[in-house]
Structures are given as structure tokens and as C-alpha cells.
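Entry: subunit A
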Amino acid sequence: MTDNKSGSNLEKLLRSGKFAITAELGPPRGADRSVIEKKAALLKGYGDAFNLTDCQTAVVRMSSIAAGRIVLDAGLEPIIQMTCRDRNRIAIQSDLLGAAALGAKNLLCLTGDHQKFGDHPMAKGVFDIDSIQLIQMVKILRDEKKFQSGQELKASEPKFFIGAAENPFADPFKFRAIRLAKKITAGADFIQTQIIYNVPKFKEWMKMVTDMGLHEKAFILAGVAPLKSAGMAKHMKHNVPGMDVPDEVMNRMTAASAAKKGKEEGIKICLEVIEQVREIKGISGVHIMAVEWEEAVPEIVQQAKLYPRPTV
Partner candidate 1 sequence: MAIDKPCSKSDKKINEEAPCILACPIRQDARDYVQLIARGRFSEAYRLVRERNPLPSACGRICTHPCETKCRRNSTESPIAIAWLKRFLGDNFSEETRKNFTEKHPEKIAIIGAGPAGLAAANDLALLGYSCTIFESNPTPGGMLRMGVPTYRLPRTAIDNDVEFIKKLGVEIKYNTTLGTDVTFDSLKKDGFSAIFISVGLLESRTLNIEGVSLEGALKGVSFLHEVNTTGNAKIGKNVLVIGGGAVAMDCARTALRLKPDKVSVACLESRKEMPTTDFEIEETIHEGAILYNSVGPKRILGKNGRVTGLETLKVKYVFDEQKRFNPAFYEGSESVIEADTIILAIGQASNLSFLKGQEGIQVTRGGTIIVNPNTFSTSVQGIYAGGDIVLGRGTMTEGMAQGKKAAIAIHNTLRNKALQDEKWSEKPVVPDIVESRVPLIKKEQKHDMPTMPSDKRLDNFEEVELGFSLNTAVKEAQRCMNCGAGAFVDDNLCVGCLTCVRVCPFEVPKIKKGDTTAYIDGDCQSCGLCIVECPAKAISFKTPLEDRGKNTLEAVFQEKFIQDVKPMIINFYCQYSAYNGDKIDTVHNALFSNIRRVGVLGLGKVDPSLYLKAFELGARGVLVTACKDDTCHFCNEREWIERRTKYTAQLLRGLGMDIKRFQTHFVSSQNGKEIIDLTFKMVEDLRDV
Partner candidate 2 sequence: MIVASSKPFQEIKQMLSGFKKVCVLGCGSCVTICHTGGEKQVTEIAAQIRLSAKLEGRQVEVIEDSTLRQCEWEFIDDIKEIIKDCDAILSIACGVGVQYMAERFPKIRIFPGVNTTFMGGPTEQGVFWERCAGCGNCILATTGGLCPVSRCAKSLMNGPCGGSKNGKCEVSQETPCVWNQIYDQLNTQQLLATMETIVPPKDWTTGMENHPRKMILEHLVMKK
């Protein structure tokens, strides 16, 4: 592929053709940095870069950039997440400059869940720009050294390995691959998909994606997540936007939770998904989202026989 844009570990790994693992690290709902440090300690070595979510599902948490810095200090590589819900283009560009100055090299650009899902549903949703415009803006900052207004940067430009999210299970289904193409045209270098439980449908989407040759333009990481309990499965199915939890999975989790073996089953299902998606043409890695269960990540990575992580 092309040259390294950001110099991040993740980018190097992917560009060298290795199967990458990224995982999520949720910042705390407080100002205590030790929470992050503890999680970082847990995850160190079990992934190639780690997402710091940006007020996920519109719930107030420590900022992604601050958490990212803490994670860097702990020796892990962060992926900063940026949504369009809470900031206008001025604040976004300002934050990006700051993030780059603090050492961040990976950036995931998102639209952001609607504020109604979070703990402050009365807040004004900004949405000055959308995720595609954000990707484009970051690319122009990096490659053309220009602000969104068209004016030139005065000092050095932020060099980000640009990521985007895509949901293979959203509608209209036929449009999803085209939308991915749009993001890639805008400047996305890597993609992390929404959590997969419905592998057949995911395969359909990947077929559309590979038919368009998009896997050759950006790296696609399949999103997976271990379920903890039937309750969590139900919550994801009904309350989390964009999720597709098939009945089969629901039933397995229901039975397992009843037998008090929810977590085991959840990990089992997660491993099954990882095994299947690894075989799909165009997949360059997995993105493990163990929400508030970071401890599960080492187990999953080990059982999937992906430990230790390669170096480049």
C-alpha cells in the first residue's frame, strides 16, 4: 500500500500485512486517572492500539484526548475518537491540534449517537458537520495543511491515521458499501465496523465491499464484543442504535445466563465470530469492544491464538 501517514504502530502493522487487533478502553465517569492506568495495565500487550471512546452513547465521560494521553504515558498506543455531536468545527479542529501535540496518531471519526440516549438528553446536539465531512476535514489538515476555512496552518500539521466506523447492519443495506466508499474517498485509512453477531449478513456486506475493491483502499477491522449476560444482549438488541443481535445469539445467552454461565458463553460466541471473520476476504483485523469488561480482552486474544502481538 502507500506510505505511512502518521507513523503510528497500528498503521505500520496494517501496512505490513499483519492481522491487527484493536480494543476499546472506556474512560471513567470521573476525574481519576488511575482508572485508566489500571485498565491500561490490564490490556497492555493484548492489542496493537486502543480506542478511547468519546462520550459513548452520549454519556459524559473523561474526554478521549485526555484519556489518550494517559494511555500513552502508560505505554499503549491510543486511538482517539471524535464525534460531531458535541463540538462545532472550530472546537474539533482545535482539539485535533491539541491531540496531535499530545502525541496521538490514530483518530476515529464518528457522527455520534443522538443525545437522547445519554444522561443529558436535554443538551443541544451540535452536529455542525457530519462524520464524512469530519474525515475530509482531517485529511485536508494532514495532507494539504489547510483548515476547513481554507486558510493555511501556521505551524506543523496533525498527522493522523484516519479511521471511520461503518455499520454493515444499518439501512438502507444496499447503500452501506457505497457509504463506505464515500468515507474512503473522503480520506478514511482504516475502518472499524459495528459489533458483529450476525455473521452471514456481515459476509454479504463484505462481498459488496470487496466487489468494489474497497478493502484495497482502506483496512477493515471487524468489530466484535463478548456478551456478559442475557440482559446485556437484550439491552444491545433494543436500546443500542444500529445493533443486530440475531435470535440464535439471544437464545444462547438466555440459556447460559439461566445456568449462571453468561460470561463464558459470551466469550465463546465472541471467539466463534472472530474465527469466522478472520476467513473473510478483505478483513485486516478485529476490534474488540469489551464494554466495561476490559478483563475479557486478554482471555479472548489468547484463546484466539493471537497472543503475543507482532512488532514492526
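One rule holds in what follows: contacts are C-beta pairs under 8 Å (C-beta built on N, C-alpha and C of every residue); 3 or more make two chains touch, one makes a residue touch a chain; residues count from 1.
On the choice of candidates, all candidates are chains of the complex that A comes from, given by their letters.
Please read these numbers as outputs of a predicted model, since none were measured by experiment.
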*Touch-positive candidate for subunit A in this complex, from 1 or 2*: 2
*subunit A residues within the candidate 2 interface of the complex*: 84-85, 89, 111-114, 116-117, 125, 127-133, 136-137, 148, 165-167, 169-172, 175, 178-179, 181-182, 185-186, 194, 241-242
